[in-house]
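What you see is the complex with one protein chain gone and the rest in place.
As written, the chain order gives the labels A and B, with residue 1 at the start of each chain.
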Amino acid sequence: MNLIRKFAVGAAAAALSITLAGASFAADITGAGSSFINPVLSKWAEGYKAATSNTVNYQSVGSGAGIKQLLAKTVVFGATDKPMSDGDLEKNGLAQFPMISGGIVVTYNIDGVKPGELVFDGETLSGIFLGKITKWDDAALKKLNPDVKLPSTPISVVYRADGSGTTFNFTNYLSKVSPEWKEKVGSDTAVQWPVGFGAKGSEGVSTTVAQTAGSISYVEYSYVVANKMGFSKMKNAAGKIVEPKLDTFAAAASNADWKGAKNFNVMITNQAGDNTWPIAASTWVVLYKQPTDKALNQGALDFFKWAYEKGQKDATTLNYVAVPEAVAKVVMESWNKDFAAK
Amino acid sequence: MVDATNAAEFSRVDVAAITKTFKLQDRIFFFMTLASAALVVLMLLAILVVLVIDAIPTFQTYGLSFLWGTVWSAPTEKFGAVPAVMGTLISSLIAMLIAVPLSFGIAIFLTELCPGSLRRPIGTAIELLAGVPSIIYGIVGLFVLVPLMQLYILPFLIATVGQVPVIGYLFQPPAPGVGLLTASLVLAIMILPFITAITRDVFLTVPPMLRESAYGMGMTTWEVARNILIPYTRRGLVGGVMLGLGRALGETMAVTFVVGSVTRLQASIISPSTTISAQIANTFGEADGLQLSSLIALGLLLFILSFCVLALAKWMIGRSDTL
Partner (left out) sequence: MEDTIRQNIMSRRYGRNRLMMTLSVAAAALGMFFLAVILGTLLFHGVSSLSIDVFTMSIPAEGSRGGLLNAIYGSFLLTFFAILIAAPIGILAGTYLVEYANGSKLAEAAKFINDILLSAPSIIIGVFVYGAVVVPMHGNSAIAGIIALALIALPVVNRTTQDMLLLVPNALREATAALGAPRWKAMTHVIYRSAWTGILTGILLAVARISGETAPLLFTAGYSKFMNGGFTGPIATLPVAINTLAADPGEDLKRLAWAGALIITVAILAINIVARLMGGRRQ
């Protein structure tokens, strides 16, 4: 009996101390959504914690899941690469604003072909993803890449299995360059892919492509750099061959008229310009205008303000295009209007 | 003890009152235990109730045709159970086909052939294998088995079995390494120690007399195993196999990493596919509305399926320590 008593006291003491320790931790500012913005948002969260000791806890679950969590009020903010429609924003009392832009790259894993060697254009890409081009040594690919030794391996198409803003932007581009794609598949965060198989998250896609010989997929540029994977050049709308780089992404974003668009709803795929990267995307952050927890909401806004003002370097290092200063000012002004008093 | 020296003292003790306190304490303890036992039953009922309630929207939309619907497509909001259920059944079946003979072999080795000194270590090693968390099987499967499959084993299968008529349909590209066959292999390795332990325990219940007499008659070890051990323990064996099957049906993490996540119904077992548990694990986090309800409906199906298998196993194996 003595042993049991000692054990019970010990357990109670341990439980009490753990609970007390827990009570001293402040509530996190939670967010979820786009994996596109995940690398830079995580870096910002780290810097923000170092600067202010506030925790921003972001889960990269995909744009679709992020908005779902926001609507279920299980997170404070959502991040999505597919801008929400005016109607949806209105109906749920939400406001959205852009945080960053960047490039989506076509990544491949082909024996003997180095990163940056291959060139695609809209036609060949839609052909591959429609299942019409099935081998790497197809004539159309050879024509675009006369100097590359393409093996006759079958092409394994890998796509995002989860609801993804990256999918949305990629299929948006494909819809713009291929009427057949637009009709057969369309553009959304999740579509009925004619061929291929899925992996979860940008992380899953990158890992899968790295492991699967002859595979092709689409993913944010930062993931390709982090995993040292093959990436392609693209022939853009102006017919010029461009590399995925900060300046080609910036060229795509520069065409965007952020201030003019209602709810900052601007798509930057397949833009004009000689130096423009054709598959560019932006990420929007979405918050409740009249939240249940005003303090947490304000905490989130403070974080994004910090990101606008101090986060440029982190963004550029990871090859994202930060929102231009003038636009950031307009966004922060809109906060005074949209969100409840500080 | 009551005797002449303390009889007077003893009479001052109120026996009735003590008995009443004891009865009260006993009653409290009794109810505590009863409540605990009832709680277990309640939990199962609660699980069933919650699953059924959350699955209702799916059956309202599709009726019973959900059970034989062959299309599962989140973008077009069409959900049918067949792809996931087929994946679960096929992967479990293949896993059993591989694991059961191996388990019997190992059990026979442990009970008949193994030198006494090695018996304990090898037996313990098998049981340790059973304790390894399933996610470990998943990541080892992903990083070790999948490349092996993609680069060597699957191309070999496509070139050989894939060319045979009829069966060949099951072995067609695309074969990027993840798929039903890979998942079956990982599952087989996972349930191997489980079935081995049960089989060995069941073999050990055979009376030594029976064994000795058989050897005495001049039967070879294999003949003893085939004609004595297995028939004698037949019920227990089948029960053990069914338990392994139940385990395989519900296994999630080991399978999710290596099965791909394709909900298309296809003939090839070497192409990426899905199972019920993998489908739930992969898409539950972002599902809502009809998709969420359909996933829970799938979960309910899995629950009922494993319930049936387990009930069958219990009926065969009775109540023995080895469960």
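As a working rule, a residue touches a chain if its C-beta (ideal position, glycine included) is under 8 Å from a C-beta of that chain, and two chains touch if they have at least 3 such contacts.
Note that the coordinates shown come from a computational prediction; the quantities given were computed from them, not determined experimentally.
Participant: Kindly state which of the options B:157, B:187 or B:281 is in contact with the chain not pictured.
Facilitator: Within the whole complex, the residue contacting the unshown chain is B:281.
Participant: Among the options A:148, A:213, A:226 or A:330, which residue touches the chain absent from this view?
Facilitator: Only one of A:148, A:213, A:226 or A:330 touches the chain omitted from view, namely A:226.
Participant: Check each of B:136, B:210 or B:267 against the chain that is not shown and name the one that touches it.
Facilitator: Among B:136, B:210 or B:267, only B:136 touches the chain that is not shown.
Participant: For chain A, which residues reach the chain that was dropped from this view?
Facilitator: With respect to the unshown chain, the touching residues of chain A are 1, 4, 11, 14-15, 18-19, 21-25, 27-28, 30, 39, 42-43, 45-46, 55, 57, 59, 72-75, 200-204, 206-207, 210, 223, 226-227, 229.
Participant: In terms of residues, what is the contact footprint of the unshown chain on chain B?
Facilitator: 21-23, 25-26, 28-30, 32-41, 43-44, 46-47, 50-51, 53-54, 101-106, 108-110, 112-114, 122-129, 131-140, 142-144, 189, 192-193, 196, 220-223, 225, 243, 246-247, 249-253, 257, 277, 280-281, 284-285, 295-296, 299, 302-303, 306-307, 310-311, 314, 319, 321, 323
We adopt the following convention: only the chains that are shown with their structure count from here on.
Participant: Using the average of all C-alpha atoms in each chain as its centre, how far is it in Å between chain A and chain B?
Facilitator: For chain A versus chain B, the centre distance works out to 38 Å.
Participant: What part of chain B is in contact with chain A in the complex they form?
Facilitator: Listed in rising order, the residues are 73-76, 146-147, 150-151, 173-174, 176-178, 260-262, 271-272, 282-283, 285-286, 288.
Participant: Of all residues in chain A, which touch chain B in the complex?
Facilitator: Going by the criterion above, the answer is residues 61-62, 64-65, 68, 72, 154, 156, 161-163, 188, 190-192, 196-200, 208, 211-213, 215.
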